[in-house]
Each structure stands twice: as C-alpha cells, then as structure tokens.
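The structure under discussion appears below in the form of structure tokens.
Note that one protein chain of the assembly has been removed; the remaining protein chains are unaltered in position.
The first chain written gets the first letter, and so on, giving A, B and C; residue counts start at 1 in each chain.
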Amino acid sequence: MNVNPTMAILGRRLRLAVIGGGPGSFIGSMHRLAARLDDQYELVAGVMSSDPQRALAAAKEIGLPEDRRYATVAEMLSSERRRQDGADVVAIMTPNDSHFDNAMAALEHGFDVICDKPMTNTVEEAQALHQKATEEQRVFCLTHNYSGYPMTRQARAMVLAGEVGEIRLVQVEYVQGGKADESKPDPTSGPRSWTFDPARNGLSLILGAIGSHAHHLVRFITNLEITEVCAEAGAVVPGRKFDDYTGALLRLMNGARGVFWVTQAAAGVENCLQIRVSGSKGTLEWRQEVPQRLSFRPLGAPAQTRTPNGPGTLDLAKRASRIVAGHPEGFPEGFANIYKDAAEVIASRIAGLDPDPLALHFPTSADGLAGMLFIEAVIRSSRNNSSWEKVFP
Amino acid sequence: MNVNPTMAILGRRLRLAVIGGGPGSFIGSMHRLAARLDDQYELVAGVMSSDPQRALAAAKEIGLPEDRRYATVAEMLSSERRRQDGADVVAIMTPNDSHFDNAMAALEHGFDVICDKPMTNTVEEAQALHQKATEEQRVFCLTHNYSGYPMTRQARAMVLAGEVGEIRLVQVEYVQGGKADESKPDPTSGPRSWTFDPARNGLSLILGAIGSHAHHLVRFITNLEITEVCAEAGAVVPGRKFDDYTGALLRLMNGARGVFWVTQAAAGVENCLQIRVSGSKGTLEWRQEVPQRLSFRPLGAPAQTRTPNGPGTLDLAKRASRIVAGHPEGFPEGFANIYKDAAEVIASRIAGLDPDPLALHFPTSADGLAGMLFIEAVIRSSRNNSSWEKVFP
Amino acid sequence: MNVNPTMAILGRRLRLAVIGGGPGSFIGSMHRLAARLDDQYELVAGVMSSDPQRALAAAKEIGLPEDRRYATVAEMLSSERRRQDGADVVAIMTPNDSHFDNAMAALEHGFDVICDKPMTNTVEEAQALHQKATEEQRVFCLTHNYSGYPMTRQARAMVLAGEVGEIRLVQVEYVQGGKADESKPDPTSGPRSWTFDPARNGLSLILGAIGSHAHHLVRFITNLEITEVCAEAGAVVPGRKFDDYTGALLRLMNGARGVFWVTQAAAGVENCLQIRVSGSKGTLEWRQEVPQRLSFRPLGAPAQTRTPNGPGTLDLAKRASRIVAGHPEGFPEGFANIYKDAAEVIASRIAGLDPDPLALHFPTSADGLAGMLFIEAVIRSSRNNSSWEKVFP
Partner (left out) sequence: MNVNPTMAILGRRLRLAVIGGGPGSFIGSMHRLAARLDDQYELVAGVMSSDPQRALAAAKEIGLPEDRRYATVAEMLSSERRRQDGADVVAIMTPNDSHFDNAMAALEHGFDVICDKPMTNTVEEAQALHQKATEEQRVFCLTHNYSGYPMTRQARAMVLAGEVGEIRLVQVEYVQGGKADESKPDPTSGPRSWTFDPARNGLSLILGAIGSHAHHLVRFITNLEITEVCAEAGAVVPGRKFDDYTGALLRLMNGARGVFWVTQAAAGVENCLQIRVSGSKGTLEWRQEVPQRLSFRPLGAPAQTRTPNGPGTLDLAKRASRIVAGHPEGFPEGFANIYKDAAEVIASRIAGLDPDPLALHFPTSADGLAGMLFIEAVIRSSRNNSSWEKVFP
C-alpha cells in the first residue's frame, strides 16, 4: 500500500477549496481529478464560476455541501478562514486575467495556493505575487504539469546527478494543431472566444497557453535559466489577428545555446511538447505524446530508453510513479504529481516539519515570475525586429 | 465539466466497501485509485486483510471511520447490509483463492460486486458464481482492466462497426520479465511467496496472472469466442517448479486462427501485452506499453495511427477518454474506466433505469467463466501432449 | 576506401553467371544488384529464362556480350567451364522446382553456387544437394538474405559472445498482407499464377516463400536447432486452395521454447518479419521493417537500441555495414552482404587460402537442408492433427 504522506503527517486529508473550474472547463476537471487521485485532498468548498448562479449550481453538481457552495471568492475566503474545519489550501483554475486577484486574496487570507499557469498576465503582477507568497511563507504551487511526469523528473534528476554532464544544447518545441483550420482563422465568437482576448490572456495567447510550459520544461530539466532571447512571434494563417507561432534562439546562463518553437497552427498535430537536451556526457530526449519513455544517448555507449520505475530510475522519478514498470501512467498522473508534492509540503508546513527535499521540485511563484519575464522578453525581441533581449533586465 | 453519471442518476456517489488491498498490495491501491478517479464512488468500509489486526490498522491508515473498519468479511457484509447508509457495492481484491467465497457472500447479501481477476480458481466455482450473479440480478464486474483503455475500446468498436471486416487472424502475447532472473528460479519464500502456491492461485499461476488478460483481450476486441486450443505450458528456467510460459494455437468460433504466447521469463521486458487482429478489411495492432496508440492498416490505403479522441474515434472509445487528444491517459485511467462504467450501470440498477448500452462493455462473470474454461482447456491440452481441446466442452 | 577482398585476393573480380532472373523477376534484379553493390563480381554470362528466346533477349537487354548470352543451362555450364575467362560462380534465381537440377548441374561442372531459397522442393533433393556440395568442396551459398542485415548479425554475434546468456524463449513471425484481398482468394491465373502451383513450389507455398526465412533467422540468431514442432497450416480466407497461414509451437535443442507464426493474409501489413529472443541475460528484438534498429533489454539495466556501427557493434555486424552510424542501409545491402561474404570465401578457395572465419556466417546447403526438414515436419504435424513431430527424424 502506497503511503499517503498527508495522512501520515496530519492524520487527515488537506481541505481544498477551488476557484473556477465550472461547466465546460477542461482544466477544472483536471485539477479536481489531480487532487483526488492520491487521496491527500478532500474537496470541501468552491466558487465554481464568476457567475454566482452558475457557481452555486456547479458546486451542487459536483456534490459540495450546501453551506460551502459560494457565490464569490471574497465570501469563500473569509468564511473558510473562520471555520474550524475550514479549507487549508485554495486552488485557482480561472481565466488568466483573474489569477492575480484570486491568488493575492487567498494569500492575504493566509491560505496556501495552487494556481493554474501562466501565473499572471504581466511581469508586475508576477513580481507582486511572488513577493507576497514569499512574505507570507505560504506554499505557492504553479501547475506546470509537464514537469510532473515521471520521465521529465528522471531527466531533471539525471542532470542534477551529473549523468548528462555540462549542458550545451537545448531544443524545445510545443507544436499543436488546434488552430490550424483556416476556415476559421479568428474564432472571436463561440463558447471559448474569451481565450482570444488579449485583455484576458495577457501579452501573448500562445506563449501563455503553451510557450510557458516549454519555457518551464527547459528550466526544470536543465536547472539553468534562459537569459537571452532573439525571437519572432506572429501569425502564419492569413487574416489571423493573434499570434499562432513563436520561434526563438536561446542563450542559457552557462553559455549553452538553444532553440524554441511553439505553434498551434500545425495541422493534424495533437500535443507535441518535445525537448532534447545535450550535455557533455549525453543527450536526453522526451516527447509528451509518449511520456513513459525517455531516450538517453550516452556519449560512446548504446542509446537507452528509460521508463518509469525501470532500471536506473532515480529517486525524484521513483516518487512520481505509482505502479511497477511497464504500466504507463499518463497526463492525469503527471498533473497529480504536482498536487501530490504540494500536499506533502503543505502538510509539513502545517505540522511545522521540514518537508522532504524530494517533494520540493514542483513549480512555484519563482517559476511563474521567470515565465512572465521570458514572455515579455520574447515579445520585446519580436517587436524590435528580433533583437537579442535579456530576460532578467 | 465532465458529467458524473452516478451523481446525475442518484444525486450521490456509490458507497463502496472493499475486501483486501492492505499493506503491500499493489492491486489494492489501484482499485481504490480507480474508484476515486472519476468521483463516482465513496469508500465507506473495508476488510483490508485476512489478518484481523492488520485489517483494522490498514483501514485506519487509509482514513476509514472507526465503525466501518471491519475484521472479517462476514461482519462487514451483514453490518453494511443493515445500515441505512450501508455500502452499495463490494470490491474484492484478495488472493485468487478467496475470490469465490467473498464474491458469493457479497452476492448472497445482495451487493453488487467488483472482483479482481481471475474470477476463481476452478471452472466449477466460476459456473456457480456466474449463476448466482445472474439469479441475483446484481452487477458483477471483473477487472480485466486492459479492456478499459481507450484504444482497446476503439479497436472493439471498429470491429463491431465492421471497419475491420470479418476477423481472420489473431496474435496475442503477454510477455513479462519479472521471473527471468535465474538466480532465484523458485521464490518459494519471501513476502509474496504465496503467489507461487497452486492451492491459492489455481491451475496455472501464469495463466491466471496474465494469460487470462490476454484471453479476455482477444474476445473483447474480436467479439468472438476462442473455441479450441492446442497448447503447451511449462518452465524454461531450469529447476523451476511452476510454469513460466504458455504457448497455444487458437481456433475461433468463426474459423479465424490465432496464436497465443505468455511468459514471465523474458529478461528485461516490462509488461508487453500486445495484440494484432486481422480482418478482411484491415489489421489492428495495439501494445499496452504505448497504450495511447492504435495502429490500423486498412487494406489498400495508408497505415493509420489512431489516438484517444483523435479523428475517427468511435463512441465507445470517446467515453473512455477524459481529455482532449494528445494528452495521454494511462493504466490507472484504463482501470478506472472499468469502475466508471460499472458505477453507471449499478446506479441505473438502483434507480430502476435502463443503463446506457455503451456502459455495458466491462467484463462480467460471463467473461470470468469463459476465462476459467480457457485456462482449463489449455492445461488439459498441455497435459495431453498438446492435443486440440474444446474450450466449451 | 573500403577494401574489396576479392580484388585484394585475386587481383580481379569474380566472374558470375546467372540462371533465371529475366523479365518480371523481382528477385533476379535483386540478385544482380547484390552482386554489383560491392564490386566483387563481374556479371559475364546468363541464361535469363527457361524460354530460350526470352533468355537471349533479356541477356542482351542487361548488356551481356553476345557470345555469353545462353539459351540453355547445359550450354552455359559447359561453355563457361571451357573458357579461359569462364565464370567462377553460378547464381540461381529460378522458380523453386528447378533449383535442384540447376544447382546439381552447376556443382557437377565444378562451379561454386549461389542459390535462391528455399533450396529445393523436397528433403530428398536437399539431402542430395548438400551431399554433392560437400563432396565437391564448393561454396554453396543460399540467399536467406535477412541474415545479412547488420542488426541480425549483431544479434547473432551478441548471442555467440554470451551477452544474451542461455537462450530460453523465441518468438518469430513473418506476417504479410499480399494475399489478404479476398476479392481474389485464389489467383490461379495471371502473370505469377505458377507461384501457386504446389508442383513448382513444393509442399507449402507459404513456408517456402516466407516460413523458411523465419526458420533460418531463428537458427541464425540463436545458433540453435529447432528440434520439434507442433503445427497447424491452413487457409483462413474462405474458398482458398492453398495455405495462407501457419502457426507452430517450437522446441529447441537446448530446451528453449518458442512460437512461430507466418501468414500472407494480414490485410495492410507489408513485410513484417519479426523476432524476439530471450536469454538468461536479456532479450533481443528485431523487426525487418525498421532493420537498422536492434532492441536489447538486459536483465536489470536500461533497455538499449543498437544501431549499425553504433557503440557496442561487434565484428560480425561491423563487416556488414558500409557506412558510419546513422546512415541506414536497407534490404539491398543486407542481400548484398550474403554475396559479399560468399565472394570472399570463393576467392579464398580459388586462391587456396583459408577464408576469414567472419566471412563464414552466410547460409549454406546445410541450412537449406535444415529448412526443408523443418517444412516437412511442420506439414507432417499439421496433417496429423498438430502432433509433436521431430524435425530431424
């Protein structure tokens, strides 16, 4: 029987309140599933929508008790703070433009926070939020879920253990086809039309939606910052009013070089987040569409395929697998690993214990800030005819 | 937001009681995870071990309330039957030799049953259990979880829709390496030594453990019975006292032919359950280790790779995916799909409604009986110098 | 510059005479290409067809000098034997039923022989030919070309070097779709209708055509004989008068077990010859459709993908690659490797030298005889209700 760290530490599950994730939200279902998967959270309260009526209806639909179905965030935060059995942690899965307000309010009320990515819509908001989380000494977990897969963790662990050597080269791409259909170049109406509104989604829809994942994955695996970018963002589909691709050359803090490519206009491609990292001792390669495999090509020895819990699995990856080798876990388990580690750290904080250092690899507000700085630098470069721009000015 | 059928039908979750799955049980954790994943079950009671003390300790550890931690199955079944808020369904995840007694007792108390595979240790038990489940008009769900993957369901749906044509050929293999290490040919001591005891595991350890999955997958995808076998079972590792491989030639009810190969002695192989089905219109191929891909090679047209929720996904597969295309689900989700469909059918039964026909593709006691008949025929053939033996005598 | 062993040994190329391979012959073109590829042969003479007129026309078409375009085999063999600059070696690429006569005649005239597979149509012919080749001390090379791929040679070399341990399990399959189209179940007319005539193709069309390759590949990689079979051969396509599948259980000389599956009725499949060999130290896996990769899964260490000339390449595989790693060679090069090694051994024989032992891994008349014995045992078993039959009675 797998140990449930939160039960072991606190003798109970963490009480979770959610903001967002109501009808039609794919990501809301995923957050709740991730919270449920390892049985460390109990969903106790929620504001499921910005529309109060829909919020209450949705909360009922998922089985929340009547007194903990809330119509507004303010109401929930103060009510849950007052209750003896009030929520421990608030998870935010609203549109990007409300991440900042919701997260700030949750921190102000003393809650630990789990927040969907990108963290905010601007660098300024990201800085303020990061500062607040730091001051309040609360856990701020950002769901860059691709860093939760066993094999991206194995990649990071191999880099940290020196098995890949000094990093020299990085290729990252996040290629999707969801906006390839040119019969509707600019879907400004329809149920998810707000996702195309820069006011709600920040500087760059595509960088917020998928580019931030690619950026985080590079940093997560290499343990290096991207410090300079030379980029172009734009639309390849004629008549389109928002960016559908971004390409960039990368310079990393140790002198490594890289290339970055994201698009949602690649017809027929599903969800191809892919990364290759070469160090002086070997090359790692991982593709989200077959996440249970990590290719490692050591210098001068046969190419290897690593698998979750297979031979050579390092501790950081081991704790991200629930099953023996050969039983593939997927996207939900990767997402859940973020929740799982956050639970262990939050439970430790509540109990006044030092957390297991292996639980501390989930993305935080510091990563959210780095992500916003990257997005701003990319857009700055693109607007300046692809000048080289510093990410940390 | 995904609809939760049980909540929609009953306005509440199903109340689940478990038998088995205590400390050290991989499959127990998986059953509970599967029950939790889609939020249609609430775990309310359990007998976690055949050792009463360990049973109570384990039940506490996973957070069951004190009054519903039981020391014996008999106690739990009668107590839960009496309670106003008693369990709806009993899930059995004990060693094989107690499936029969536990399932029979649960049926006698009027519970729906979810049971780990293989259903029983003998054909006679299987027949009795199947008859009982039929008489009691209770749901009997057998967790042949590999039939829960979106892509095995897609394969079945394509066959049922006629896209593959008349089935002609089947190749199935289930190859593992867990018993390849020859330094310990006969692990008759150690924590899981009971798994090597025929008295507890039935006629054939390997056929019960993995062969029954391969057998079910053939029937699930082709919608055909295997009617005759010509087989050999034995041990390739010298000095081994239990079978570590079984090979068989197959005849299917429509005249199709096939080959069947299972082993746990293939060094370095993880969990390679693989099937290829050729019909008059094309060939399907699926490999459990990359479950999110289904190869389809139509006669006279380019080979295709089907993916969950990708273009061409049929309804039976669609309902087995929780996420948009390109976000791989894994073994836990496949397992959970069995629980998910069972929940919908049980909830319908309780509510006196006809279930959605698409929910009725999970394995039942009829499949469990077919599985035991197959195992007995294979062993009969092997003992009779690989004679052809009828599966349904 | 790669060394040309024949030029190095003899100061000239080997002079090659061909029998068969005229208009419409795929395999004839391949034989000549294979001979040309490494520049060790000079095509000097030919009887290109059993029809004298077509033989002469075809010989002209491929550029043979007028005096060495022959109308009959007898004429060519005696004429070339008499010439000062006469052929050294005769390559036979006729329909199966004439292999025996042509090869026997060539040996009687003192030529070394390269012969297409299967060697003969009966065991008796195979025995006679093997005896003759042995007595005459001539090279008899049988073009089981799949053993010429760098990665099947690497597999064999790893087994011979003990890297795979004692062989325990073998799975081999040769699956094609060429006869899957049920609109023409029995193509007894048309340009290649003779290929369906048992009188010309022997006991089993499918075993001669592809089963013999699968059989040879097992023996080549494992270095073990298959000693007993339990088999069924038949037709799955209704109304078909020749076998379109054969399945068999295998026992190998060291006690290893295996399974064998060949068919030409798998709709949409191209040319899937595939083998998996498990030994006590690891498992090898190779698939002809991606021949440049050999999977090796060592017990207790990460899975490897070996490539031609990649790290860990053994000598037997090295000599089968012409290019640095990462530049895939294909079917023609694999075929040519058989010709290449035969050339080196024939040149050594002519020069009275001992050949390089690494050149001695190409298939010979001994392999051809083993192949015919296997085919006969399979058919015997199938006709005897899948009895176990000894291959070497």
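One rule holds for everything that comes next: a contact is a pair of C-beta atoms (placed from the backbone, for glycine too) under 8 Å apart; a residue touches a chain by one contact, two chains touch by 3 or more.
All figures in this text were calculated on a predicted structure; none of them were measured in a lab.
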Touched by the hidden chain, restricted to displayed chains
A, B, C
Residue among A:Ala209, A:Ala265 or A:Ile346 touching the omitted chain:
A:Ala265
Touching the unshown chain, chain C contributes residues 1-2, 4, 7, 12-13, 21-26, 28-30, 32-33, 36-39, 58, 61-63, 176, 269-272, 288-292, 307, 310, 322-333
So which bits of chain A touch the chain we can't see?
165, 168-169, 171, 173, 175, 177, 180-182, 230-232, 234, 236-238, 245, 247-249, 255-259, 261, 263, 265-269, 276, 278-283, 296-301, 303, 385-388
Residues of chain B (touch criterion as defined above) contacting the omitted chain:
296, 300-307, 310-312
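We adopt the following convention: only the chains that are shown with their structure count from here on.
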Do the two copies chain A and chain C share over half of their interface residue numbers, or under half; same or different?
same
In angstrom, rounded to a whole number, how far apart do the mean CA points of chain B and chain C lie?
43
I'd like the Å distance between the centres of chain A and chain B, where a centre is the mean of that chain's Cα atoms.
34
Dist(centroid_CA(chain A), centroid_CA(chain C)) in Å evaluates to 55
In chain B, residues with contacts to at least two other chains
269
